[in-house]
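Left out: one protein chain. Kept in place: all the others.
Our next item is chain A:
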Amino acid sequence: MTQSVVVQVGQCGNQIGCCFWDLALREHAAVNQKGIYDEAISSFFRNVDTRVLGDGGSISKGKICSLKARAVLIDMEEGVVNEILQGPLRDVFDSKQLITDISGSGNNWAVGHKVFGSLYQEQILEKLRKSAEHCDCLQCFFIIHSMGGGTGSGLGTFLLKVLEDEFPEVYRFVTSIYPSGEDDVITSPYNSILAMKELNEHADCVLPIDNQSLFDIISKIELMMNSGKLGTVIKPKSLVTSSAGTSKKRQEKPFDKMNNIVGNLLLNLTSSARFEGSLNMDLNEISMNLVPFPQLHYLVSSLTPLYTLADVNIPPRRLDQMFSDAFSKDHQLIRADPKHSLYLACALMVRGNVQISDLRRNIERLKPSLQFVSWNQEGWKTSLCSVPPVGHTHSLLALANNTCVKPTFIELRERFMRLYKKKAHLHHYLQIEGMEEGCFTEAVSSLSALIQEYNQLDATKSLPVEDIPRLSVAV
């Protein structure tokens, strides 16, 4: 079994990270009744004997002593990280695995990337190496950050290059929160485009997410809960968006519900690697199956049923509805409509009491309404994990490599150009050492090239699928 390390950068990254760890603990507590430190838990947690001073004290087997998250927390302001370390999850984090500063990045990618990057490079390397040393077999880094700000965006992407150089064999999965249209950070287009270039070049896989979609999903859940339908009761033990039923009571904060969705995404993504099932899917299989060309590594995700993201006891709708919903544009975690765009590849990761026949029946049913690229007409990757999410019977995570990400990128570029044409706020960036206009033009070109790739694929959409002539052999 392999381990993963989560690197949470910036305010957004750390808040999401915090929700993730809370959910992860709860999931493992529910599944692991005997309190034995097993391989499933070890994928995200170390077992530490806190009586041993210094850095030793890692216990690899036996009873759970004290669990420490395999995480590195990075923020250039202290507020968020301090809050975490004083909150109910303080024992879960290793106080040595964090890097903070005081002044913050001022929503400036250049400050995050160039200034703090060079300032903290050594420390970052040291913390990463330490966390890697604690792993038996490190498979993956999960980076969580936002694109619109300064630290998450700038320092978060600086980190990618460091990881690529230092740990070339370890996968880099990036969960990126893209700025919505009504983002209040004026320079978010600059930050996002500059960050995109780094994602293009140094990430193995990116899961783009936007706040607006998360917000819409939460609204939908609340609508369901308040609609007064029969059986809409708060569940005592399930994975929650509120903190009811948890032993570590956390004050619910405004973004918590939305962050929990992202936390659930990461849990479901790794469930088949951590838990058993009749058709396992490891993390390295995600990249292998969903990334046909190195640059096209942006995956649109959707989680269904929605009520698994809440403590709600709504009578489960038919299993098949769960599959249908996964392809609806209302359930995607970014604003995208995969059904009306072109699929390059699609992965369905199912948890719970779902068998292969259910999976096949639904693939057969939904296939005709989806458009797949000509060279991958049967482009499905599937996995079945026996362990359902806490308090529910089953769930589905769909990951799509689909041209429906294109509009997000195009819009981002437009917002960028609006600012850039007027050179608005540019001086804040250019005054940073190492920054010049070339950085901006290169970043935009990189994005344009990516958009162009998607355009070319879209152009093949309505063409008839022709078989390429095969090799002919002499008999």
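Heads up, the rule we're going with is that contacts are C-beta pairs under 8 Å (C-beta built on N, C-alpha and C of every residue); 3 or more make two chains touch, one makes a residue touch a chain; residues count from 1.
Basically, contacts and distances are computed from a predicted model.
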Per UniProt, the name of the complex member that is left out, chosen from "Tubulin delta chain", "Isocitrate dehydrogenase [NAD] subunit, mitochondrial", "Serine/threonine-protein phosphatase 2A 55 kDa regulatory subunit B" or "Sorting nexin-2": "Tubulin delta chain"
Options A:139, A:302, A:408 or A:446, residue touching the unrepresented chain: A:139
Option from A:32, A:324 or A:376 whose C-beta touches the chain left out: A:376
For chain A, residues in touch with the removed chain: 1-2, 39, 136-137, 139, 275-276, 278-280, 282, 284-285, 287-294, 344-345, 355-358, 360, 363-364, 367, 374-382, 384, 467-468, 470-473, 475
